[in-house]
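Contents: one structure, followed by commentary.
For this view, one protein chain was removed and the others were kept in their places.
And then chain A:
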Amino acid sequence: MPRFKTGLMNGLIDGKGFDTTLVLLSLGYLLVFSAFPLIFNLIMSFQQVDLFSLAQLVRPFVGWDNYRDVLTRPESWPIFLNTVKFVGISLLAQVSVGFALALFFQQSFPGATFLRGLFLAGWIMPALVVGAVWSWVLAGDYGVLNYGLQSLGLVRDKIFWLSDPAWTLYAVIIANVWLGIPFNMILLSVGLAGIPDDLYEAAKMDGATCLQRFTTITLPMMRAQLGAVISLGTIFTLQQFDLFAALTQGGPANASNVFQYWSWQLSFENYEIGQGSVISMLMILFVILVAVVYVRSTRHEQAS
């Protein structure tokens, strides 16, 4: 036995056994916690599932029926468009404002790092809490935002941010942008800090203007960071669930509903679990696409 023990210990220490163990552990983890749920979800999307057959694997197979059912519903196209709008506008605003703030805090002025740290406060708050706070800010009758807008004379009538279908999606986007800016800012700040100062100095001596320095040095040097922020931002935005739950529950009349919230509604409110799985399958496919783009873009960076 002692011999075996030393053999095993040696194996672990000398590297080969250790490596194998690590690989097996992470592979096992991936299989159990990622692959299994994914495959389970995939199977469910082709089955007729209700609450009481949730624990079984063998259920009536319905082919593409669930897909056909969900995708032909009159609400599916508007909800898809909402999802595109939500992701697109959130991402654009988060990245541009985050980038602007990162550039701003890159300037050295008293308290710059401290203030930048303060921005993180928003990001460490749970989205449900953020949602609750924003629902007070955006409330139609007694909300702070309407009060401010009316006092400033910018609007005459109250805007019902959370119950007027023309506004609700934008209300959630505003809250989501606010929530996402700090993350973008910090990640981009790290990138900015990595650009050598002498590049700027040299450019300055050559007479490059501020704008020229930005477009010829900052932007190209930040390509990898921007790619990462955009792909991660897409995934985070597609995961955004709490804000919808706290602010509008996808309403009124689906005006602010998006795929991620709809999928949950189908599965856990309507108990149409097969249909809910269809939506999450479609989202997974899209996220995989984004992930591939992200991985390819960073690989390109490393190679060059």
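Just so it is clear, a contact is a pair of C-beta atoms (placed from the backbone, for glycine too) under 8 Å apart; a residue touches a chain by one contact, two chains touch by 3 or more; residues count from 1.
We take it that contacts and distances are computed from a predicted model.
A.B. asks: Not counting the visible chains, the remaining one has a UniProt entry; which protein name from "Fis family transcriptional regulator", "Carbohydrate ABC transporter substrate-binding protein (CUT1 family)", "Mga helix-turn-helix domain-containing protein" or "Hydrogenase maturation factor" does it give?
C.D. replies: Its UniProt record gives the name "Carbohydrate ABC transporter substrate-binding protein (CUT1 family)".
A.B. asks: Sort through A:M44, A:A93, A:L162 or A:L243 and give me the one touching the missing partner chain.
C.D. replies: Hidden-chain contact among the options goes to A:L162.
A.B. asks: Which residue, A:F18, A:W77 or A:F268, contacts the hidden chain when the whole complex is considered?
C.D. replies: Here the residue in touch with the unshown chain is A:F268.
A.B. asks: Write the list of chain A residues that the hidden chain touches.
C.D. replies: Here the touching residues of chain A are 51-56, 75, 139-142, 160, 162-165, 248-255, 265, 268-272.
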